[in-house]
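Let me begin by presenting the structure, written as structure tokens, before commenting on it.
Every protein chain except one is present and positioned as in the full complex.
On to chain A.
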Amino acid sequence: MSFDIGKLAEKTESLSIDPIYNTNWCDMPDDIKLECIGKMEFRERLSLRCTAKAERSLVDLQKIKFSRGSFFSDIYSDHYNVYLASKNGDTLDKEFKNAHRALKPMKTTWKIGVFENFFIASNEKAVKKEMKSYNGKISAKNINLHNCDNEMAVAVLQKMNPGVESITMDNYDNIRSYPVDKILKISVVQNASYWQIKRYHQMDILHKVTQMWIDNNSKIGFTFQVFYFENPPPDSSFEEFSDRFANRIV
């Protein structure tokens, strides 16, 4: 390879006319800022997000991984709790007295966060209203709906991004009947490889879930569990199930 003095002169000339760098965060190119944001913990990212519009847009471009997140409301003591935990053990645990105020940081976190586990426990009217009007999505691998009524359960499941692997629903109040037909139409439910419902008495769900898997040509290995704690199921759902799928049961 021969030495090309012309090329070198051209190259060195272009190097020499490059601007002299400033030394401020604001003068850093966006790709460098993003690289730095990627190295920050979620608290610092959320703080940086509050400094200016430009920084907010940048922070929102980088997803934050959380090992756990939860939102719950206690209507008796009138308080709302937001809890976030990162993989390295950094946590944020905050109480609020108002649903709107509590859901504001939660919605921001849903926007930029990816949760390994997300737990939501609320049946409150104000929370349901906020949840229904939320335009964004929630990214979580495992979702746990605790004491969420029909409306709330459907609202949350409809907001989930694809990629949910497991869904756990536990309702210790008097809700014994989720709107199964409606829930089964939600794509994250159709694609979750594990779905568990506790304290549930409408056992027709067994054949409905099975039929949904057949219709969607779901992978072998998907699991559905449903169990009750008190009285036995009022119907003969297992018989119905085995009758319906007699030709498929091996």
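Convention: a contact is a pair of C-beta atoms (placed from the backbone, for glycine too) under 8 Å apart; a residue touches a chain by one contact, two chains touch by 3 or more; residues count from 1.
Convention: contacts and distances are computed from a predicted model.
Chemist: Which one, "E3 ubiquitin ligase complex SCF subunit", "Skp1-related protein", "Translation initiation factor eIF2B subunit beta" or "ATP synthase protein 8", is the UniProt name for the chain you do not see?
Modeler: So, among "E3 ubiquitin ligase complex SCF subunit", "Skp1-related protein", "Translation initiation factor eIF2B subunit beta" or "ATP synthase protein 8", the name matching the hidden chain's UniProt entry is "Skp1-related protein".
Chemist: Please identify which residue in A:Glu44, A:Glu116, A:Glu165 or A:Glu240 touches the non-displayed chain.
Modeler: The missing chain is touched by A:Glu44.
Chemist: Can you say which of A:Cys26, A:Ile220 or A:Val250 touches the chain missing from this structure?
Modeler: Per the contact definition at the top, the residue touching the missing chain is A:Cys26.
Chemist: Determine and list the chain A residues touching the chain excluded from the picture.
Modeler: Here the touching residues of chain A are 1-4, 7-8, 11-12, 15-16, 18-29, 32, 35-41, 43-44, 47-55.
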